[in-house]
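Removed from the display is one protein chain of the complex; every other protein chain stays in position.
For chain A:
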């Protein structure tokens, strides 16, 4: 039954090859391939809920020489988020790219991106993680420049160079780990790594590389142009999923592999950078004139919240308290993933209908596109953190962790960040619900509007009501040092 773990990686990969060989049917293959990978993930999740984490040694080679695939609570939640978001975005893209000459290229790259994401979340080996990071980065860069404009090419090239620098720093850390401990299997390393110069240098190199990829302030500058200039479905997965992959790796490294090495001081540095990201990103989102740029800056801010958790997690001893905080982090990341992808898809609908995404000229959107305006409002609820969204519960837990650990510094950051988020969302809604002809005549509900509203509903309602399941899944760990 453990062979199940192959399918979330193998199915999108095989579909990508099929789409390459048969470009005329690529839309069909793309949607079906995404759907098949989603069902594979659902099968895996049933297995994990029933019997805990799963490990698979590929080809029968024991981990150490061979490569292990592992799934536990954290990776399962990330897999579920990525495959659900991918499914919705694929349905949207089948409309978005239906008349485009780039259709064939899009679907091949799309399936490769899903392959890389799933492989990254399932990998139990550091070098394999490097390979999946590169696969993810390369397919994301090509998808980001599919728009073909000069601005998007320039942004994509900068994204590529910085991403490569990030993964090389990660690889350098991997080399040091191999030199110091003679293995790259993460389960074995969890016990082996001890505080010392090798571990410190390796951790800083790997974290530094991943911080570039997860766009933490001040390494965020590549993100807004790259995400805002990509085609809408691509922006949605870049903002919702691809940056989360680097964050996921940082969590694995800091909480499981290097848990004896991380010091409170280093976690504080990351926390302070996260705090600046929250304030600066929200402020820039408030100033943005274009809808997609606003959404991209909002991603910078939302990622900042996730990094606020690191100094808190470092201050709490392992056990129930830390699992509560970690659960809140994951819930916030999941809610943002669903809400931000919904937001970008809605922005794409508006852009295709109106021909622009200038916020000041969006009057009449609510009348012409009621479903899309509703989607933006719902996603906005989740981005601000209002009840009943998942992020409301997550921020609540964040605040109570701040009280427990006495790190009062973060309190004003969370308050101001939330107010600014409220301000930029309501500024947008004010324009969208105002009278005007900016978007054109009223039409019936399009097929492309449905996926976005479903994603927004997951973020605002489902994750709010099912938050307890997230907190139950997070403590299931496949690695030493993470068990509750």
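Points worth noting:
One rule holds for everything that comes next: contacts are C-beta pairs under 8 Å (C-beta built on N, C-alpha and C of every residue); 3 or more make two chains touch, one makes a residue touch a chain; residues count from 1.
Assume contacts and distances are computed from a predicted model.
Only one chain is not pictured, and the protein name UniProt records for it, out of "Putative monovalent cation/H+ antiporter subunit C", "Nitrile hydratase beta subunit domain-containing protein", "Methionine synthase" or "Iron-sulfur cluster assembly scaffold protein NifU", is "Putative monovalent cation/H+ antiporter subunit C". Touch with the chain that is not drawn comes from one residue among A:29, A:108, A:156 or A:293, which is A:156. From the set A:175, A:324 or A:434, the residue in touch with the chain omitted from the display is A:175, counting the whole complex. For the chain missing from the display, the contacting residue among A:14, A:165 or A:316 is A:165, taking the whole complex into account. In the complete assembly, the contact with the undisplayed chain comes from A:131, out of A:32, A:57, A:131 or A:351.
Interface residues of chain A with the unshown chain, by the touch rule above, are 65, 127, 130-131, 134, 137-138, 141-142, 145, 150, 153-154, 156-157, 160-161, 164-165, 168-169, 171-172, 175, 178-179, 184.
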